[in-house]
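For this depiction, one protein chain was excluded, whereas all remaining protein chains were kept in their positions.
So that you can tell them apart, the chains are marked A, B and C in the order they are listed, and the count of residues begins at 1 in each.
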Amino acid sequence: MDFSLSSERQILFDTLTKYFRNEYSLERRNEAASSDLGFSRDSWKSIASLGVFDALLKPELGGFGGDPIDIITVFEAIGSGLVIEPVLNSALMSSMVLSHGSEQQKAVSQAVLAGEARPIFAHFEDLEQYEIHSVETQSTESGNAFIVNGTKSAVRHLVGACHLIFSARTSKTSNEKDGISLFMIPLETSGLTFETFESIDGGIVSDVTFSNVRINKDSLIGKKDQAISIISEAIETGTLALCAEALGIMERIKDITLNYLKTRKQFGVPIGKFQTLQHRMTQLFIEIEQTRSAIMNASFWFNDSVETRKKYLSAAKYTVGRVGALVAEESIQMHGGMGMTWEYDLGHFAKRLIMINHEFGDEDHHLNYYAKFSA
Amino acid sequence: MDFSLSSERQILFDTLTKYFRNEYSLERRNEAASSDLGFSRDSWKSIASLGVFDALLKPELGGFGGDPIDIITVFEAIGSGLVIEPVLNSALMSSMVLSHGSEQQKAVSQAVLAGEARPIFAHFEDLEQYEIHSVETQSTESGNAFIVNGTKSAVRHLVGACHLIFSARTSKTSNEKDGISLFMIPLETSGLTFETFESIDGGIVSDVTFSNVRINKDSLIGKKDQAISIISEAIETGTLALCAEALGIMERIKDITLNYLKTRKQFGVPIGKFQTLQHRMTQLFIEIEQTRSAIMNASFWFNDSVETRKKYLSAAKYTVGRVGALVAEESIQMHGGMGMTWEYDLGHFAKRLIMINHEFGDEDHHLNYYAKFSA
Amino acid sequence: MDLSFSNEQENFRKDVRNFLRDTLKPNISSKMKLGILLSKDEIESWHNTLNEKGWLAGSWPKKYGGQGWGVIESFIFEEECSAVGAPRILPFAFNMLAPVLMAFGSDKQRGYWLPRMLNGDDWWCQGYSEPGSGSDLASLKTSASREGNHYIVNGQKTWTTLGQHANMIFCLVKTSTKGKPQEGISFLLIDMNSDGIEVRPLRTIDGEHEINEVFFTNVKVPIENLVGEENKGWTYAKYLLAHERTGIANVGLSKRRIGELKQLASETKKDGKPLIQDPIFAARVAKTEIDLANLEITNLRILSRAQAGGSPGPESSILKILGSEIGQEIDSLTRRALGRRATIHVPNILDYGYNGPNISPINAATAAGVYFNNRKTSIYGGSNEIQKNIISKAVLEL
Partner (left out) sequence: MDLSFSNEQENFRKDVRNFLRDTLKPNISSKMKLGILLSKDEIESWHNTLNEKGWLAGSWPKKYGGQGWGVIESFIFEEECSAVGAPRILPFAFNMLAPVLMAFGSDKQRGYWLPRMLNGDDWWCQGYSEPGSGSDLASLKTSASREGNHYIVNGQKTWTTLGQHANMIFCLVKTSTKGKPQEGISFLLIDMNSDGIEVRPLRTIDGEHEINEVFFTNVKVPIENLVGEENKGWTYAKYLLAHERTGIANVGLSKRRIGELKQLASETKKDGKPLIQDPIFAARVAKTEIDLANLEITNLRILSRAQAGGSPGPESSILKILGSEIGQEIDSLTRRALGRRATIHVPNILDYGYNGPNISPINAATAAGVYFNNRKTSIYGGSNEIQKNIISKAVLEL
């Protein structure tokens, strides 16, 4: 039993957090976030050159990491820097999906590693909350092509991507988990329309609509109708990464808030001397420690059976959701007015932390999942 | 709009609380609670002589009160005194049930008013939690009699009662709410067996089992198969009363705890000077005020449509359940070791307050009910 | 005990309802329902509409141009306004400054400022908080030193809501450093167009510009703009705090918003079924609804006690705490109900000239922003921690 990182991973973590602290200021981050692209191409390249993608990907995907521990190590650092570049989707999840594709498709994944391509994987739709198998986009075979109709909803980082990877139903079956396939097409494919929106936590999200979009047969990734397990694996890996990102954010918020409690004075003393705030801050500290444990647990069981993986992953995402809201809300409250202002760091971390609850399932969704797996 | 009690009710409330404070000491109460009977016959008679039953019952039942406000006024006082006598069941609920009965049956109810009879109404069974229509006791017609089989579970105050009022299925119908009838039999009817247990909050509870008990046809109360609305009304009235009892207990716990916070010293100052305890005590105060509002609301809507009554009654019982647990647990915690001891008043109030959550539905049960009615 | 409204009160409710049906513009009510900040023109226009009816300051005594409403009438009015998404009357002039002027101002001040409020001649903002003194208001540092017929004011105020529109600000300033901090504070009315005043926007975390910093550098203020006595400002401020509380439970607003939440949750889906049918989500909504139903009675109990005994007592801190917590819970459930789409942030969706895409459901455009913005409600006007201190000391005597 050993709870410390290996020295290689510790070095990677330290390198990344140092880089994010020194070179990746919140000011620059927010500037990039409010640009038309929603993030910074320069930062993307810098992150690639730091070896982040190599650490995230397994050797068979061209990296030399990819263990759950690699993923949580990198993403805790990403959270601590409030990094807004599409590392999660373009580097990690897209590569995982493309590894099931043709050589041509895998080549796109190789270009990602070099920092030269940014495909984006779009899966979720419409008003359904978080169920992975709720796919209604249709892709109908028609001679040498598929005709696609449907909408993928609130896709982060789609602006400026090179390729769109997406899921669609290719046949109706009695089992709603079957009949889903994956495709990759260039973003400029005709018939795609995009509606873009500012995102509350920075950057741009897009709705992308397919209106009788005709795509080549070789756009298919892997086997027709049988993509659900590929999708699940990518999203589960993404969920683990998001949990670690949230942890990195929580640790930063803890530091910011502790510093405020020690320096801000009211009624003549630092407000951290008030017992109520001491106990509330202690509660946050305890909950953040429990969150770290939950994520360690999820990474430990990640390569176990599918049920065990899902169970502990849901436990972690539930914990991240519940504690994330608590940390964001309590830290703002303990700051008072200062916590409400744009110019202060805290709010930006808090916004991202809350919105992580809206990706890949919120605390209620995952509590329900956990209950199913542990019944 | 007027939130104060009428002067008559205020006098009744003051009379009762004065009596319970001066004549009905906790020491005597606990002595009675641990007697074989589980309560005190003398106290029962004193309570009757104070006019409590008259205030609880409508004129058509022989009283001169019975408004929802009468009921919550009396039961808040009963809670404040931690009264253990069977006022709720024998006086209020039994009388309501018997008012639908024959003249002979009504006579028992009249004897209650005089303090001379104590019938007990037993409805709930076995391991089912709180659903009113979950009746499995069978009462089968056989010539001039009914043959009864089944068990009523954890009935308070049955020891020393004169009559047993009970519900049973008299026919199987597709609607599980139909087919239930009510009966009254003398407690000494042969074929009844009793198993008695100490109750954690004082007094005795009994399981009563019917083994081919042969009872007279005229034991039937009201119409065969159609008792569910009578049962519901009695239990709903009982639920309102229990809510008010809980409120009376909460107010006493509040007083006890406030007094402790002001007098107990640690680290050289009264512990009520510690901000954490101030804020926690304030939270209790706020929640108790909200509970009072919930009960006022429930009594205000009590004579409205059945749906509206049930909705606000469930809101009140849910609130009582949630706040009751909070008040009991927090008040013990704020007392520290003292709150854990038998010799100190607090624990006895706390036990009853918690166990009220186990009568007529706990907070989850009633939250679920409320959600149904407000959908 | 009788919780029903009188016939007169019910008739008044109908009048308000009819008035709102006839006068409230759909675009305004849509903005209110999405939590979008109204423009200066929109707010002033609504104030004028109310003033024509005589309802802009209904709770003022008739002699000052009000209707002499009691707390129940004010409650009914606010509830009906909230129910249909009518704009809130800005509190700074009508609920905050006016009661202080009525109680402590000179006849001349009352005669001059109160009619101007009704006419919309002035836009008032509040100058209380300072960077170093939020909850600890008495530690404020902005100074006013007497020079002839003027005070010379120096210092900084912050958290000045809608100060960017204001031409007048009422301030707490330090006129003496003797005695306890509370004893050297005065209440001053200051023209925002005076030389030496600078207003700087302070963006909130949702990106909105609602609050401001106001800087004072040697600002000359005529001594007739002192309210009451010098160094007695703390008394007036406390009086004001008590008056500010009347509508603070936000019962009407929260009722409407829970209704909208339930509607939203019947449109979004969880695993193929309407979200509102999910037992866990339904339980969250039911809990909030019950808390609110209880608060409605608590609110009326405290208000009717205030009706009887003058101004609301320290118990009214309960209303601030519960009102903000329930409102924040509704904010939270609304963004949850939107699932992945909650991330969308288009606060200008209803602006004239907006030509971006439609958003479905439209709540997604603002829900997250509103959630973050409303974290303020447990902070401003005396944070919920301060309210708990008040209850603890003044009610529980701890």
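One rule holds for everything that comes next: contacts are C-beta pairs under 8 Å (C-beta built on N, C-alpha and C of every residue); 3 or more make two chains touch, one makes a residue touch a chain.
If you're wondering where the values come from, they're calculated on a predicted model, not measured in any experiment.
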Q) Among the chains in view, which touch the chain not shown? A) A, B, C
Q) Out of C:Ala83, C:Ile280, C:Leu350 or C:Val395, which touches the unshown chain? A) C:Ile280
Q | Touching the absent chain when the full complex is considered, from A:Leu26, A:Ile69, A:Ala145 or A:Leu326 | A | A:Ile69
Q | Selected from B:Leu37, B:Ala154 or B:Leu187 as touching the chain missing from the view | A | B:Ala154
Q) Going by the touch rule given at the top, which residues of chain C touch the chain that is not shown? A) 279-280, 283
**Q.** In chain A, positions touching the absent partner
**A.** 1-6, 9, 69, 258, 261-262, 272-273, 275, 277-279, 281-283, 285-286, 289-294, 296-297, 299-300, 312, 315, 318-319, 367-368, 370-371, 374-375
**Q.** In chain B, positions touching the absent partner
**A.** 124, 127-131, 134, 153-154, 156, 195-201, 205, 207, 265-268, 276, 325, 329, 332-333, 336-343, 347-348, 350-351, 354-355, 357-359, 362, 364-365, 367-368
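Basically, only the chains that are shown with their structure count from here on.
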Q.
Using only Cα atoms to place each chain's centre, name the chain farthest from chain A.
A. B
Q) What chain lies closest to the overall centre, CA atoms only? A) C
Q.
Could you work out how far the Cα centre of chain B sits from that of chain C, in whole Å?
A. 43
**Q.** Centroid distance [mean C-alpha coordinates] between chain B and chain A, Å
**A.** 53
Q: Could you tell me the distance, in whole angstrom, between the mean C-alpha positions of chain A and chain C?
A: 38
Q) Taking each residue of chain C in turn, which ones touch at least two of the other chains? A) 385
Q) For chain B, what residues touch not just one other chain but two or more? A) 275, 278-279
